[in-house]
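Note that one protein chain is taken out, while the other chains of the complex remain in position.
Right after this comes chain A.
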Amino acid sequence: MTLAEGAFGRLATRRSVSERAGTAPEKEGGAPAASKSRATPGVEGLSLAFRAVGKSFGDRQVLKEIDLEIPAGQFVAIVGRSGGGKTTLMRLITGLDAPTSGEVVIDGKPTSGLQKSVRLLFQDARLLPWETVIGNVGISRETGWREDAADALADVGLSGREKDWPTVLSGGQRQRVSLARALVSRPGILLLDEPFGALDALTRAEMHQLTERIWQEHGFTTLLITHDVAEAATLADRVLVLRDGHIALDLEIDLPRPRRSYDPAVASVGARILREV
């Protein structure tokens, strides 16, 4: 993974903004704790590991003894059939659910509870309909959220839509807002739970480019859940196939970026993944 010089410059300015925000006098209640969390995730990705993680709902075992190491900054796609435990995996990483056995390790530390360094893009954008676009992006209302949110919106190409209601946006725009909302807190790990599934092909291709660019700029560790093998082959450094609660395939994709899904090399990777799903 290479970062362009310009991207580095941009990260540097962003960081200085966050430091300024951190030292500013705190007025709102609970802000000190929140500003601490802003400083810690940093802009670089965090490593993620699963140590013998199992998860059952009643008698049904959804994940079986998963062992997994994901280095910081890697773009991983998780492919599998519906009900194969993909979303459960995501929920374990965010801390929405706790594993039945084993532990999830982020940045070398075992986790419990909701993780502030992890952000999740849902399949449906889940914007608050009663908040404007900028209000949605700055949902945490941390000090200086307005500027941060405006920056994030510019980043996803939605400048000028700050005051719109989410209901007037298209599906692709809603997902962009949702992405901007995740970016504001500068996550160490970004989880994408089939966020492009409901979009039309053109918008989806656009969103792929956007996601790739943002990932390259910010350098967070990314997990993309998808059942579109072409999507996985185009975007990911590494593809995991989740089948019957265990990892059936762990494949590194070492192809130059940007990739095109119709490129024969990419297509053959896609075909290989498909055989395992």
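As a working rule, a contact is a pair of C-beta atoms (placed from the backbone, for glycine too) under 8 Å apart; a residue touches a chain by one contact, two chains touch by 3 or more; residues count from 1.
The rule we apply is simple: contacts and distances are computed from a predicted model.
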Omitted chain, identified by the protein name its UniProt record gives, among "Aliphatic sulfonate ABC transporter permease SsuC", "Transmembrane transcriptional regulator (Anti-sigma factor RsiW)", "Selenium metabolism protein YedF" or "Integral membrane protein": "Aliphatic sulfonate ABC transporter permease SsuC"
Given A:L128, A:L255 or A:A271, the one touching the chain that is not displayed: A:L128
Positions on chain A where the hidden chain makes contact: 30, 34, 37, 94, 96, 114, 116, 119-120, 122, 124, 126, 128-131, 139-141, 165, 167, 181, 185
